[in-house]
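Below you'll find the structure, written out as structure tokens, and then a few comments.
The other protein chains are all here in position, but one chain of the complex has been omitted.
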Amino acid sequence: MIAYLPLMLRAAGTTLWLSWLAMLIGAFGGTLLALVHMQRIAPFRWLAIAYMEFFRSVPILIVMFFAYYGVPLVLGLDLSPFAAATLALALHASATMSEVVRAGIGSVGHGQWEAAQAAGFTWLQTMRHIIAPQALRVVLPPSIGVFITTLKESSLASIIGYIELTRTGLLVRDSTGGGFAPLLALGVLYFLINYAISQIGAALERRFQTGSRIETVGAMA
Amino acid sequence: MVYRILGRACAALLLLGMTAGLARADGILQQILSRGTLRVAVLPSLPPYSKVLPSGEPEGYDIDIAKKLADALKVKPEFVVTDIPGRITSLQTRKVDVTIADFTRTVERSTTIAFTEPYLVTTMRLLVPVDFKGKAIAELGDGAGIKIAISRGGTAEQAVPANLPKATLVRFNTQADEMSALLNGQADAMAEDDFYNSQAIKDRPGKLRQLDGLLARAEIGIGLPSGDPDFLRVLNLFVEQLNASGNNAKMFKQWFGFDQPTITVHY
Partner (left out) sequence: MNYTFTLRTIYPYLGELWQAAAVTLWLSSLAIVLSIALGAGIAVLRRSRLRLLRVLGAVYVEIMRNTPLLVILYVVYFAAPAIGIRLSSFVAALLGLTLNSAGYMAEILRAGLIAVAPGQFEAAQSQGMTGWQVFRHVVFPQVFRTIYAPLGNQVIAVILASSLASAVAVEDVASWMQTVGSTSFRFFETFVIAAIVYLVLCQTVNIARLLIGRWLFRQGATR
């Protein structure tokens, strides 16, 4: 078991990379979605809401299966297990992130929009120089929670055959005669990684005391 | 800012797309040759057929057959770890070129994918702990009250109910999970390949045994996507020569430790 520890650590790196990439795409997607959601034109808003509600109501396991098997069947686009897992996690993360970003933008007082407009700022300039910097401080801490959720969700990539941390743990179990130590080691590794990240999140939260706080989003996965 | 974000999102998606390849219209054989790799779906934990080491490197009888096939085509093998249901879907979706994974050919499966001639003929039997009551499948009656671990979507889905209609099926995605449940007493028996069972008994001395009688006969072939007779022709020739040359028997002996039964319809 000890001999396999370096392997599991390397697999932990794979899991981190997978979740980080998914989170990055999810953050951009979520921001985009939040901006669409804030438009005055109703159909845009409906579209954003439908997207969010869909991903809030369908298990990530199904999204992952769909990305891996469904997308090639229907679209003829062949995704590797890594790409499929990244896509599924990113789609899911973007739904959560859009709410975080929306709350972040909403936390900036309306008066500032008006003041910026009165000063002759365009929408883009207002967003870029006034709203975004303030919103970012509010958005960052709960994003850490979303990242942890994504990292935990990435364990499901093992089911579609991607060799990340969970799958490696199971393979180690199979290679070492089915003992329970590898499974416990898995739990410990995930805990250590996520706990470390959550501590970073807590530090950020302390540093960015902004008054308006979004509840740290962290979901069961 | 919106456009920049849009642009970045597109770039990210493109990046994702780059790791994927679009399914092309030309034959599979041509794709393999121009790609230089043969993509093979394998199971993670079915020793001695296949076993994926935690490093991701597979080894076993099926793996050696895949390497032989890749050699014959003068390309490199690329192994894609999958589970029982994934053996079919990964062919259906053209994620792999062939599946070499203790893959039983059935008419039902061949409506969706294609199979070569068999390189092995085996049987499905029941693996039980040594303290199991009963010696043969025939003694189990309709199987009421017996929990049997099977591979989800495997041939046991039909074979077990055909023999033991009242038995409870406990479905797992990999044989390692089934074995774990069997050893832990969370399943009373496990329906699996005779040769796998023999190895499992040998690996865990004094713990397991097989019941007499069989649930089904199984012809093991190489699976490939349907609709490509040219590729099937090549694979069939490969299997025919693998069997005739004695290479198959030699590899079998090396991995299983006993002589390969003759591949005939009457086995």
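Labels for the chains are A and B, by order of writing; each one numbers its residues from 1.
In this section, a contact is a pair of C-beta atoms (placed from the backbone, for glycine too) under 8 Å apart; a residue touches a chain by one contact, two chains touch by 3 or more.
For clarity, every value in this text was computed on a predicted model and none was experimentally measured.
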Q: For the chain that's not shown, point to the residue among B:Ile88, B:Ala101 or B:Leu215 touching it.
A: B:Ile88
Q. Among B:Ser50, B:Asn173, B:Asn243 or B:Gln260, which one is in touch with the chain left out?
A. B:Asn173
Q. Which one, A:Phe28, A:Tyr51 or A:Phe65, makes contact with the chain that was left out?
A. A:Phe65
Q) In the full complex, which residues of subunit A touch the absent chain? A) 53-54, 56-62, 65-66, 69-70, 72-74, 76, 148, 152-153, 155-156, 158-159, 166, 169-170, 173, 179-180, 183-184, 186-187, 190-191, 194-195, 198, 215, 218-221
Q | Hidden partner chain, residues of subunit B it touches | A | 23, 84-85, 88-89, 92-94, 109, 111-112, 149, 152-153, 157, 170-173, 177, 180-181, 184-186
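The working rule: only the chains that are shown with their structure count from here on.
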Q: With chain centres taken as the means of their Cα atoms, state the distance from subunit A to subunit B in Å.
A: 34
Q) Which bits of subunit B are touching subunit A when the two form their complex? A) 1-2, 5-6, 8-9, 12-13, 16-17, 19-23, 44-45, 51-56, 80-83, 86, 89, 92-95, 173-174, 176, 179-180, 183, 203
Q. What does subunit A use to touch subunit B in their complex?
A. 4, 7-8, 11, 24-25, 28-29, 31-32, 35, 69, 72-73, 76-83, 86-87, 124, 127-128, 132, 159-161, 163, 167-168, 170-175, 177-178
